[in-house]
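Heads up: the structure comes next, in structure tokens.
The complex is shown incomplete by one protein chain, all other protein chains being positioned as in the whole.
Chain lettering (A, B, C, D and E) follows the sequence in which the chains are written, and residue indices restart at 1 in each chain.
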Amino acid sequence: MAQPYDFPLDQLQTYKPVLTKQNDFDSFWETTLAKLAEVPLSYDRTEIQYPSKGIKVYRIVYKGFHHSNIEALLALPDSEVPLPGIVSYHGYNWCIDGDIHETVNLALKGYAVLKMYCRGQYGESADNIVSSNGHVTGWMTKGIQDKDEYYYRAVYMDAVRAIDVLAAIPEVDVSRIAITGGSQGGALALAAAAFSSIPKLVVADHPFLSNFQRAIDISPSLPYNELNEYFRRYSGKPEIETKAIETLSYFDMMNLASQISCYTWLTIGLIDTITPPSTVFAAFNHLTCEKDIAVYRYYGHELVPGSITTRLQLFMDYLQK
Amino acid sequence: MAQPYDFPLDQLQTYKPVLTKQNDFDSFWETTLAKLAEVPLSYDRTEIQYPSKGIKVYRIVYKGFHHSNIEALLALPDSEVPLPGIVSYHGYNWCIDGDIHETVNLALKGYAVLKMYCRGQYGESADNIVSSNGHVTGWMTKGIQDKDEYYYRAVYMDAVRAIDVLAAIPEVDVSRIAITGGSQGGALALAAAAFSSIPKLVVADHPFLSNFQRAIDISPSLPYNELNEYFRRYSGKPEIETKAIETLSYFDMMNLASQISCYTWLTIGLIDTITPPSTVFAAFNHLTCEKDIAVYRYYGHELVPGSITTRLQLFMDYLQK
Amino acid sequence: MAQPYDFPLDQLQTYKPVLTKQNDFDSFWETTLAKLAEVPLSYDRTEIQYPSKGIKVYRIVYKGFHHSNIEALLALPDSEVPLPGIVSYHGYNWCIDGDIHETVNLALKGYAVLKMYCRGQYGESADNIVSSNGHVTGWMTKGIQDKDEYYYRAVYMDAVRAIDVLAAIPEVDVSRIAITGGSQGGALALAAAAFSSIPKLVVADHPFLSNFQRAIDISPSLPYNELNEYFRRYSGKPEIETKAIETLSYFDMMNLASQISCYTWLTIGLIDTITPPSTVFAAFNHLTCEKDIAVYRYYGHELVPGSITTRLQLFMDYLQK
Amino acid sequence: MAQPYDFPLDQLQTYKPVLTKQNDFDSFWETTLAKLAEVPLSYDRTEIQYPSKGIKVYRIVYKGFHHSNIEALLALPDSEVPLPGIVSYHGYNWCIDGDIHETVNLALKGYAVLKMYCRGQYGESADNIVSSNGHVTGWMTKGIQDKDEYYYRAVYMDAVRAIDVLAAIPEVDVSRIAITGGSQGGALALAAAAFSSIPKLVVADHPFLSNFQRAIDISPSLPYNELNEYFRRYSGKPEIETKAIETLSYFDMMNLASQISCYTWLTIGLIDTITPPSTVFAAFNHLTCEKDIAVYRYYGHELVPGSITTRLQLFMDYLQK
Amino acid sequence: MAQPYDFPLDQLQTYKPVLTKQNDFDSFWETTLAKLAEVPLSYDRTEIQYPSKGIKVYRIVYKGFHHSNIEALLALPDSEVPLPGIVSYHGYNWCIDGDIHETVNLALKGYAVLKMYCRGQYGESADNIVSSNGHVTGWMTKGIQDKDEYYYRAVYMDAVRAIDVLAAIPEVDVSRIAITGGSQGGALALAAAAFSSIPKLVVADHPFLSNFQRAIDISPSLPYNELNEYFRRYSGKPEIETKAIETLSYFDMMNLASQISCYTWLTIGLIDTITPPSTVFAAFNHLTCEKDIAVYRYYGHELVPGSITTRLQLFMDYLQK
Partner (left out) sequence: MAQPYDFPLDQLQTYKPVLTKQNDFDSFWETTLAKLAEVPLSYDRTEIQYPSKGIKVYRIVYKGFHHSNIEALLALPDSEVPLPGIVSYHGYNWCIDGDIHETVNLALKGYAVLKMYCRGQYGESADNIVSSNGHVTGWMTKGIQDKDEYYYRAVYMDAVRAIDVLAAIPEVDVSRIAITGGSQGGALALAAAAFSSIPKLVVADHPFLSNFQRAIDISPSLPYNELNEYFRRYSGKPEIETKAIETLSYFDMMNLASQISCYTWLTIGLIDTITPPSTVFAAFNHLTCEKDIAVYRYYGHELVPGSITTRLQLFMDYLQK
């Protein structure tokens, strides 16, 4: 069944909601990037045993936003020449065993791959921003009453710094770096591309954190529904919702889209109820860079096998000499 | 249907699993209480308008564990004499509109009622302990790799301090204080009673955070299943589970039960799948104080109307002169 | 998720379906009220113990329509002056432990509260109208082949008489009476206000029994679906459905709406699938009295905490001197 | 999957719970039968058109218990000699289009078939016993506080009278009558056989209304769960449950079983969750007549096609000359 | 609830999608019929015991398409004159115990009834067409990459031959034959009527295999969703979907509809999610023969009792002299 709860494909292709940027949108991000810049680039690298020939795997711990420790995996295929690199971001509440096998599998195709663990979500990535307010389970509403405390502010910056870290790895050719991820990872790839000039390519599957107002209205699923759940908790205080919606506007992928300059490839399944197609098209249609979107009629919120060949080809075209 | 997944009632009544205390169980809690004692008792009190005669409602912000701000509601019925008091703790991820109406309704029966908002879960109660590790959505696994960072360490102490705060309210008679709550709130009531000598009565409905190992095995539901979910994320690192189980032992209600000295009344429904009856009996059967448990054959994880009369009578018997 | 199965809010606000009154609509109700008037006002009052200071609780048994015994609760806060009164009606198949605690909690705010038990649904309220026909489980289709036998004819009249009973209580000031309820109780409050001149205020949450034809089409839930189920049972006899639809027209809240003259406040949640928003707006938009409706975007068929403050304020404004 | 929630087959075969008859069990039923006897046998018969050769269909309205009108269908195949007869009872809340086609299909095999419509459940069968108490949706708890008012008292008697009516039909040979039904209908067939000496054969599929205490404990489904729901409504009044359980004992099929004297054939599916196998074996193992039970491993609460051949053969063996 | 996922009734009544016939549509079927004609009419007939007077039941095995054995049931009521006949086709994956009782029940009304067992789906009907390709579970995609190998090509021809077999039964009057079925059986009845001049009447309930493109888009259920599942398996090979859609066009009931010349009666329930109403109207609105459609508002994919009287009347009107 094609998605019965969202627009048909032809409407999706032209769906371009009005942006919701506040006046200080740009200055907020300038300040934020300046705070990130105050943290010097720094990382540790320790080898991890992995039972395969042709690959070396390392545990990376680098300093992220607010000087927090952020853990990551690094997989380097054996190579005598500098390697093209890929930074990979994981989905929301979804990093299982550190995605180590997925990371290795991509690296074995000839790439230095860095998988960042989102702060608070996995491994030793510490979420060191204290929110002055309570929230519902999950991270969607953590700090949502104050844009400076909002969870994703730090995560977006950690994602930017992850690119810097990969670029600083001696085996990596900084001129050939792509970034990728699905769902939350797709959003992080887009956000990082909006703030970093390093990436030559973005591959984002069914990106999350876009067009929040519509997501609240039509997504029947977590994690967008953490917002609905949060608003329910304050049924007698509508100002809480108003403030939260304002905070979200700073992090909305559609508001950040125009800052991306490299080629960007998105994928979306038409029966995706977690990141409804319209929210993804909202971001896509606001992209001003070179771009494409692959639409899969029979797929939901999942990696589409048929999309893998295309992305591997893109990685070869953009990153391999 | 009576619960098909747990022991029958006669086995529940004698179910008393071996305690899982580590050697330093007592010293851990001594240290923890000492750290709480370092935070001086301090609170602000601001009146909130509430459309009812005979009652005044206040917003309280007090200093909890690690000097964090903890928000609470205080409802005081009009009275010319000192009032008996009740501290009330809310369920996990479940404080809706601050439970203000429930708090007022209890207060109108002649009690000064303080409702504590759990840190990180509601209002302006800030969760200011940074965990060095990631976790799954929710608070069950936050800090679980280190007992000093575990989420409930601070919450248990905030719960103890909440009693001190109510006792310090001028309108309250410190010699007549009870504590109560359901689910997470039931666990907090029991934990606070284990660490505070103030309460004269504990009323705990289907308390959570008890007999974790059995909960992991038989509960099909959140939030205990956050533990299962967390262990799944580390299928290649069994030491993570080992450490987590050790951390949980410090917070297990059955291990704390023998420290409670006042009369304690528990309730449990036989079809409760969120806090399975056996986990509640595990705590109950380890209580050494005067105690009773009310068992409701047709009820799950919910407040049983028929239990309200009993608890109101207990409040009268223990708190009213 | 906002409701995907009903109109968007702006259409709801103007949705005003054509009324479905039969020619003898008015005479049917005149006859019915005349039959109620034949039953003399009569009630028994017995005290019930309740473990709270400041309140007295009574069991009331009064004579309702067709001389049936109707049971009710009466809660009277201690007062030296006449009390304002509130009649409260319960939801369909939903009176648990007689709602005694809810009744007491409202009374403690300074009101004499009478909770009527719907005939056949709880306590010793006897449903003494015999239907000549069978029906499906529930009361929605009981007597539906004959408007004189239809279940709600008697219930509407019992609800009117409940107001008379409260007005006759010596402690009550007849000039300050409100009526309230949710779902079925909301419908009964509206119906009673259509037939009684006593109430000064109606507070009706997500009222049931309105705009039946649309409810049949869009509600996926019981109890409206009892109608669908009933019609299925007579797939070979379409005249059964025709007659039932005609009967329902006499009881449809939108057809009764214009008879209400006091201020009326409704609430509805946008994700309510039991009493879909459009069916509630159908009644609201046909009200000709002073009126308001509170719309809750993230709520379904449930009491919204944020609405309680508003209703308590309304009770104070309309009932307290 | 074989039933995981009930006993395995070998335990079922010997499961014989202690009977729960009250001292006045026999006198209660003597009184009840005497009251039925006060209603003279009386029925009307009107032909209904049915588009098939070889058959005539009639609407019957007879006087049942308490002089109520009870509707039934009668199907008579063309025959020049007296016909064997079958009384058929329908399932709970389940008579769709009067089961007319099923009735005709059985009649076409050479039987006069009378299908009784349960009072209150279908057609013009009027439920004229007024209960002094409320109940939950459905009929299971209607009148349950008083055995004289309990719903099934009248229905059992209507079922007995239905046999008398068929026996009085001129085309029928009174010496060759069987009775049958499934679920509620199975219980009615057993009950009628306990009180009537006319039937030569009982065929009862997965009979309902048996071994109530176990049903309450293990059935996860309606309609047995109406009892659980009812008991929930009175969580503060355990005497209500006690009285209800006592009332049910008079109507429990296992208590009535020993009164049946003709050959009785039962069927049950091992994955039946509506009438769990143990409750059916409870009745079967208390039968003292000649008897058999067919067990279907892969079937739930449904008519098993493979059982039809057997029952048709039984009808031939017992009813056809 | 009326169907929220499909067109409202007034749009259904005029929904007539553009046909999707390929250029060689007619020649494909000419060739196919010619291949059927190469198989000489041949059948075996063996009596089966059935415990009813007035009827004889036989097992038929005839030669179907590609010379495969096709099993069928034949039920003949006792008659001294030639009988009108009905060929009946069963639903997809749904022939339980050979539908023997249903077959007998229809026959007892005065018809020779032949129930064909679809090849591969029941009994000894062998599916002897080997597909060169794999498919998903079920038959919907078996052979879908080659119209000559597609599963339903042979089944449609077996259905045509079933009519020839019934017509050849000595007890049958070839001039009075109808065909019928529901779901897959409804499609087979329509298909057989498109290719055979024998039937005088078609009765098809909620026919399957119609307007595939819309079914793929809106049906949330199996078996149409086997197509969606199949297309998912080839997300990297869109040519597989293209070819499959082309194959389906030859078997689409709306493309075959205009070839039917006898009176055709369809039924559909408005809440049918298995064969959505629009797909059924797509076929109905392309019929050029005399036709009617009965629409049932409260019914899904199920036999509607109220429709049985009508169909029995049609059988009488068209088949009985």
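Here is the rule we go by: a residue touches a chain if its C-beta (ideal position, glycine included) is under 8 Å from a C-beta of that chain, and two chains touch if they have at least 3 such contacts.
Bear in mind that the values here come from a model prediction, so they are computed numbers and not experimental data.
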Shown chains that the omitted chain touches within the full complex: A, B, D, E
Full-complex contact with the absent chain, from D:Pro17, D:Pro51, D:Pro82 or D:Pro305: D:Pro305
Contact residue for the chain not shown (choose from E:Lys63, E:His135, E:Arg161 or E:Arg214): E:His135
Residues of chain B (touch criterion as defined above) contacting the omitted chain: 5, 216-220, 225, 228-229, 231-232, 234-237
Touching residues (missing chain, whole complex) on chain A: 50-55, 96-97, 100-101, 105, 108-110, 305-306, 308-309, 312-313, 315-316, 320
Missing-chain contacts mapped onto chain E: 69, 93, 95-97, 100, 117-128, 130-139, 223, 232-237
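Following the convention adopted for this analysis, only the chains that are shown with their structure count from here on.
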Recurring contact interface, reference A-C, options B-C, C-D or A-E [over half identical by residue number]: A-E
Same or different residue numbers at the chain B/chain C copy interface, by half rule: same
Centre-of-Cα separation between chain E and chain B, whole angstrom: 63
Length of the line joining the C-alpha centres of chain A and chain B, rounded to whole Å: 37
Chain centre separation (chain D, chain E; CA means) in Å: 38
Per-residue multi-chain contacts in chain B, two or more chains: 96-97, 100, 305-306, 308-309
